[in-house]
Each structure stands twice: as structure tokens, then as C-alpha cells.
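Note that one protein chain of the assembly has been removed; the remaining protein chains are unaltered in position.
Entry: chain A
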Amino acid sequence: MVETATRTPAATPANPGTLSRRWLLVWLAGTTAALLATVVVTVAIGPAGLTPSDVAQVVATRVGLGDLLGLAAPDTLADGIVWQLRMPRVLTAAAVGAGLGVCGVVMQSLTRNPLADPYLLGLSSGASFGAACVLVLGLTAVLPVAAFVGSTAALVATLALASASGRGAGGLSPARTVLAGLAVSQLAAAATSFVIFWSAKGDQYREILSWLLGSVAGATWTSVAVAGGAVLVIGTLLASTGSVLDAFTFGDTSAAALGVPVARVRWGLLLAVALLTGALVSQSGAIGFVGLILPHAVRQLVGARHRALLPLSMLCGATFLVWADTLARTVFAPRELPVGIVTAAIGAPVFAVLLWKGRARS
């Protein structure tokens, strides 16, 4: 051991401070470019035979750059497909994917559970229950509110159950939190089934079922506004909490010893997650696995530092869900799958691998 803190360390590799900051910028630029390219390419994919340049032409004209760039007016069919059908759908998928990605990171960090995500902790089921209730009553207008109330109630129930059943010195026990989430999830699912069984009629079945499975097929510009707005405001707020979440690395006690107001941060952030989940579920239904596997994949690539993990999980989540939705509407064309089935088909095996790797490590 060396006696003074001032002695120069024996080996000084390139300062990781600047290195990691530069790498973060490279990653951010790369994933942003990938997302933009994804949007343009996937909007073109489909039976109408459009090209990415058709898409660019429509978008440029719509946002008022057509004259400036000297573009010809796009034909009305292309305009209709791109601007009225596919663009809202792709953008909604992107917003939902981004939101689920960032929610997953925050939940995993606050519960210190690598398996936590809005779906696993009952938030999505709670939101679906809220949505199903108002759909059955025909009150579509208050759907986002009902979804938020449902997700918050589920969150409170999960955390209350987890902390009532025992509190370790490090705060909420990860295993208990997931078990509590599963219980709440099952309860909300049963309640939703009951509501459907008891009162749904005619088309409501389909509508509610698409909620339960998760789908962005009916997305409109209103969906973009709700999901995108929520992601821009709440998602960006959550994405800026990197240093705070880092402080939770070694648990609540250690976060508190680093000067973090643990209780206030935990409840504030979880409430923000519930709010965002509610907004997303109100537009897309409960899409599973995105908030779970995206943060894991990104962590493998860039490490566990939240300042990188949060924004990159948002960007990658957006790209992932857009491609998943594109698969959902093209694989069995002209029939469509709810995107939740696609994310589950991809996510479940990945989840199994993660469990396996976790088992091998412990």
C-alpha cells in the first residue's frame, strides 16, 4: 500500500473520463442515426411499394421543406399512406419503445433487480385493467387517466406487498419485489378477465384483447402526441437522473450515505415511471419484454453506468419496437399480429438466457 494519495499511480492509461465521454457521444450519435434510418425505412416497408425517398419526400413536404428543397408534390396515395397511416404508427411504436426502455432501467435500478420492468412489476397489467374498465363503459376519452390510475395502484400494491413481507437492510429485497409484482399482475389480469367476461359485448372483446396483447395498429397522430409527449417530458426527466441512480448501485444505505434522499427519490421516480407507463399503455396496450431485455442488451454493450444506459436504452428501445411492429404487420401479411406477441416471441427466449446466465453466476 502506498502512503500518500498524491503519488502518481504507477500505470496511468488514457484517462477513462474523456474516453468514456467521447464514446458516449459516439454511441448516442450512432443510435440516433439508426433510429432515424429505421423510421424512414420501416415507413416505406409494406404492400404499397414505396421507397425511402418517397417517404422522405412526403415528410419534407409535410413539414414545409418541400419548396425550400425544390421537391415535387408527392402523390396523394403516397401522402395518405405515409402521413396518415404508417408515420403515426411508427412514431407511436418508437415513443412506446423509448418509454419502456427508460422505465425498465429505472425500475431495475431502484428495485436493485435485474429482472424488473413495468410489465413484471404489475404496472402494465394494472394499466390494462384501468383501460379495460373504461373501454367496457365506453368512456374512451378518459382512457389515459384510467391507465395511469391502474398503473399507479398496481405500483403501490406491489411495493406495499414487497415491503410488508420483509425489508432487508439494503432496502426492498429484489426477489420479494418480483414475487409481489407477479401476484399483483395476476390479480389485475384476473380482474380484467372478470370485467370482460361480465360485461364486454360485440367489438369490445377485440378492442380489449388488443390492449392485453399490446398493439400500435390503431395509432393516430393523437397517439403520437400522448405517447411522444409523455416520453419527451417524463422520459427525458428520467434519463437525466443517471448520477442519482448510480448512487443506488450498492443499495439504499449506501445511496443515503452518499447524500441521496433515498425515500424521496425512490417514490418520485417510481411515480414518474407509473405515469409514463400509464400514458404508454393507454396508447399501445401492455407490451412486454421491451423494458426488460433492452436495458440488459445495452448494459452488455456500454456497461452499467446510468448516464449512458438511460439515453441509449431509450434510443435502442425505440428502434427495437419499430422493427418489432414492422415484423408484426408484415410476416403474415395481410394479417397482422399484435406487436406484443412479437416482443414476447423475441423476449421470452432472451429472458430465459438471462436467467440461465444469472444462475451460472450465482
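As a working rule, a contact is a pair of C-beta atoms (placed from the backbone, for glycine too) under 8 Å apart; a residue touches a chain by one contact, two chains touch by 3 or more; residues count from 1.
In this text, contacts and distances are computed from a predicted model.
Novice: Determine which name in "Protein-glutamate O-methyltransferase CheR", "Multicopper oxidase", "Iron complex transport system ATP-binding protein" or "BLUF domain-containing protein" the UniProt entry assigns to the undisplayed chain of the complex.
Specialist: "Iron complex transport system ATP-binding protein"
Novice: Can you tell me which of A:Pro88, A:Gly122, A:Gly214 or A:Gly242 touches the chain that was removed from the display?
Specialist: A:Gly242
Novice: Thinking of the whole complex, not just what is shown, which of A:Ala190, A:Ala257, A:Val331 or A:Ala352 touches the missing chain?
Specialist: Hidden-chain contact among the options goes to A:Ala257.
Novice: Can you list, in ascending order, the chain A residues touching the missing chain?
Specialist: Where chain A meets the chain not shown: residues 1-7, 9-12, 15-18, 21, 109, 112, 114, 170, 174, 240-244, 246-247, 249-254, 256-261, 299, 303-305, 307, 361.
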